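A single protein chain has been removed from this complex, and every other one stays in its place.
And now, chain A:
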Amino acid sequence: MNYEQLLTQTALADDRYVVMTAENRALVRNMPTTLGRRFIDTGITEQCMIGAAAGLALRGRIPVVHALAAFLSMRAYEFIRTDVGIGNLPVKLSSFIPGFLSDGNGPTHQAIEDVALMRGIPNMQVFCPADEQDLLAMLPTIWASSTPSYVRINTRPAAYQHEQPFEIGKAEVVSRGTDVTILVYGMLFEQALVAAHQLRDAGQSVGLINMRSLKPVDEQAILEAAATAQVLVTVEDHFLTGGLYSIVAETLLKHRTTARVVPFALKERWYKPARLNEVLQYEGFTGSQLADRIAEQLTESLTSL
């Protein structure tokens, strides 16, 4: 089962679903044939697509809409906020090539502020699957809910067998640790997994959490990690502002607690466009680089004691 098969099956079983795209057909190539008139391609018009999705939702439809992450989250932002957000309509946003996944496109196509933007909209839920398996496990619940949602689509093959069933507002606690806990979402989960292994091999006690649901967020998982580990690390292919680091900070502050939190994110700049493996290497986000950077922090943490 892949994304398109799941969507086709869902839409064929329930005619409330319509599938829309602003001429971004990569994920839904065969759907004009399988879905007929319930496949709606509005051409390169992200704003019109979102407005029309709101109109379709007013008539009882559940539009699942597709566009490149940068254009969906920014070109159409005010339409999402005003038509879908204020209307609190069940429009399901499938955001293609978010974060590092736009690899060689360059900064025009880099959606690395999308989490910040989307979670700023009342009623909007935000989900970031670790891989294809994680994605497919969460979509049925997300599509069936009555709220608007934004999903950072990630169809990369799973490097980990996810066993914890998906629940809105729940993170997947992969492991618990007392030295450091890595909080991560999306495609960087795979690298964080490698980093965790490497740190463990070096004798550290390492926790790893696949955040999955960024809004609503699993506050309990964050608080537990803060209480257990010496250091929390947030890892994200997103600007430092408004993403997971901010969410963790907000959560700790809200519960009047604190922790040493080290963010790995993009600080006030776009990333170097290249093939994905080279992006990760250049930006210091491969598993091995992350492990080294985290180990440095742990050393600092010890010396400061």
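Definition applied: contacts are C-beta pairs under 8 Å (C-beta built on N, C-alpha and C of every residue); 3 or more make two chains touch, one makes a residue touch a chain; residues count from 1.
Convention: contacts and distances are computed from a predicted model.
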Candidate names "Peptide/nickel transport system ATP-binding protein", "Xanthine dehydrogenase small subunit", "ABC transporter permease" or "Transketolase"; UniProt protein name, chain not shown: "Transketolase"
Hidden-chain contact residue, picked from the options A:12, A:58, A:202 or A:253: A:58
Interface with the unshown chain - residue positions in chain A: 18, 37-38, 40, 42-43, 45, 47-61, 78-79, 82-83, 86-87
